[in-house]
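The complex appears here minus one protein chain, its other protein chains still in place.
For subunit A:
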Amino acid sequence: PIGQTSDELFSSQVHPVLFSAYKTVGFAEGRAGEGFVCIAGVRVAVVGSISPVCRAINISLPQVFDENGKDVTPQPLYQPDPAAVMSKHSKIFASDTSGGTMSDFYSTAYQTTTNASFAGPFTRSVFGSSTVSRGSQSTMESMNEEIEDPSSKRDISISLSDVQVRREEVKELIKEEMLDDVVDRYLIESETLWLLHMPAVSVSVDSEEAVSVKERNNLYMELCKNRMGNDKYVERSMQTFNGAPKTKEVQSEAITMVDAATTWDMYDSFRSAGLGEAALSPDTDKATSASSSRIEMEPFVVPSEDEPDPELVLQSEKFQQDLFVMERIILENIYQPKLAAYRQLPTLEDPDSVPKVVPTVVSRREESSLDEESTLTPALERLWSFSCELTSGHNVSSMAWNKRNPDLLAVGYGQFDFKDQKSGLICCWSLKNPTWPERVFTCESGVTTLDFSASNASQLAVGMHDGSIATYNVESREKTPVIDSSDCAHKHTSPVWQVRWIDHERGASGEDKGETLISVSADGRISKWFLRKGLDCIDLMKLKRTRNEKAKKQVGDKEKKSEALISRQAPGLCFDFHPTDSNIYLAGTEEGHIHKCSCSYNEQFLETYIAHKGPLYRITWSPFCSDVFLSCSSDWTIQLWRQDLFTPVLGFTSTQSAVYDVMWSPKWATVFGAVNEGRVEIWDLGASILDPTIVSLASPGVKLTSLLFATETDCILVGDSDGQVGVYQLKNLTVGEGTQVR
């Protein structure tokens, strides 16, 4: 309103909305400027009479215009005379120039409506003072009771109106100067508005109704007194009508309860906080969100495509390892009875499986045999066989246990005959998985022999039909050999029939300590291999053909002529080092001779044992008697020798087929096993020297080719020409203790 002229103020309509029910007039503490605003906006006394005055006060009087621009602000109910208003306004303005605040103005304005005359002296008094004092409140109040002074009013009004114009400029000056003035404000209670007034009706004692009224009053008083225990007044409950409820279904998500403060969760958070990694709480979120709903969006980033994600999972290392373990566990489930028998554990019967009818028949038979004989017949029970589609059709040529892990088996596949050679195969089988080998190595030529190293347990030496020797590292998944003898100048030119890792205790030239690889091949050489810028070998022995002097004498000249030597070397087929003295070894040749040789002499044999008439397939020292060794050959015989005797101590013949393999039992001194073409035989020399104790026939069409005793259990492994390695358990073999040499 400072900028507004008084004309405007006059013309502006009063807005009743801004009037409140109570008057808040008076001095108030505060800055002059503020007070000005505050009073005007907030509190304006109602009662329509004040309205015109207040209109002036109200700075922010809104004006309501309708669509046509017509001023339709609600008109006040009371329209005072503009003249009277003007006088008041002038008075108000005068108060302002005196330095009074809006409150002064307001108060004077208010007062003027009720007691217009009082404003005059009031304002005059205020004019005198530059600062507002509290005392003026009381004066104002006192002014309320004062009588009007109409005469003075007129005077004042005139005087005020004179001052009116001047006031405009002065007001501005004042406003700037007096901004920091302290302004008093006073709040006064407004008039009471009666909404409902039911005045008590009083009846005069002398009126006609007095008696009845009195009676009624008395009755009421008694009623009030008697209300408590009176029968007339019964507590009665009222039934309210309940509105018919309507069921409304609301769907919400399932509330997942999460046990968040678990021990491991705290441990995880603590660890991750310590390491500074991302908090692992998403894991718990993941768990809950995954369990609640799979359809909803995850809080963390989800790859937009689904395709790479499962692929990543499937190709991960961990997954492959899990698959590997899972396969083994499944197989363990299947093979559990067999494996338990292998380990000589009592087999657990599956409590849920349906008991089969067959075992009862067998047990009855066993019982009957029990009646006949005091002991059960020793037999070979087939447990399982190592075979898979890779190996079918290949001939098992050799088998070897891993020296460190007795559950690992290396099997070499290769044809013996020269004519049907195919590529060789080496499979490393684990006992935990009889259906698939752990490692598969393919070789160019057939594998004829292999042996695990004892010092380096993952090293496997392989001898092949083309004369080459290679070593493989079975730990790695590489398909190629670690080292190959193909570059060696002295390599074998004929099939290598046996390789062996031999541990020398003492070396001849100081460099032979440790393990070395010895091989014998059909080119008549026994070679020792070592690693020196590649695989190289030196010859331990050249197997020369020896002539049977006795035979020569008998036959005479004809013999000489028929022995046209193609080569001076006799093909070596097998050898075996002495179990205790690693300098001495036996070598068997195709001629049927056994030569005892020494590593120190590489020109001459120490001894020669002649008995066999055909190529020797195996020589083996007895692990218990250091003087005794066995030899088997294709002349259908197995011979038992003693070191110092030049004729065999015992000879064993059972069938008319070549004996391919013979092996002493690692557990019993008098037991050995032999495999010929059609059957497996277990001989127990303590029981009988004429017949094998156990005979097990091979499946028709399949030739049995190799034999291996299991080191820690009573099982043997038999390899056949179809690529199967059968595991058999020796049952009921009662062997006397002790070693006998007759």
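The definition used in the following text is that a residue touches a chain if its C-beta (ideal position, glycine included) is under 8 Å from a C-beta of that chain, and two chains touch if they have at least 3 such contacts; residues count from 1.
Assume contacts and distances are computed from a predicted model.
With the options "Dynein light chain roadblock", "GATOR2 complex protein MIOS", "Par-6 partitioning defective 6 homolog beta (C. elegans)" or "Large ribosomal subunit protein mL46" in hand, the undepicted chain maps to the protein name "Dynein light chain roadblock" (source: UniProt). Checked against the hidden chain, the listed residues A:Thr73, A:Ser272, A:Gln421 or A:Thr435 yield one contact partner: A:Thr435. The chain not shown here is touched by just one of A:Ser207, A:Asn226 or A:Gln320, and that residue is A:Gln320.
Residue positions on subunit A in contact with the hidden chain: 259, 262-264, 266-268, 283, 286-287, 290-291, 294, 298, 306, 309-310, 313-327, 329-331, 333-334, 336, 350, 352-354, 435-436, 475-477, in rising order.
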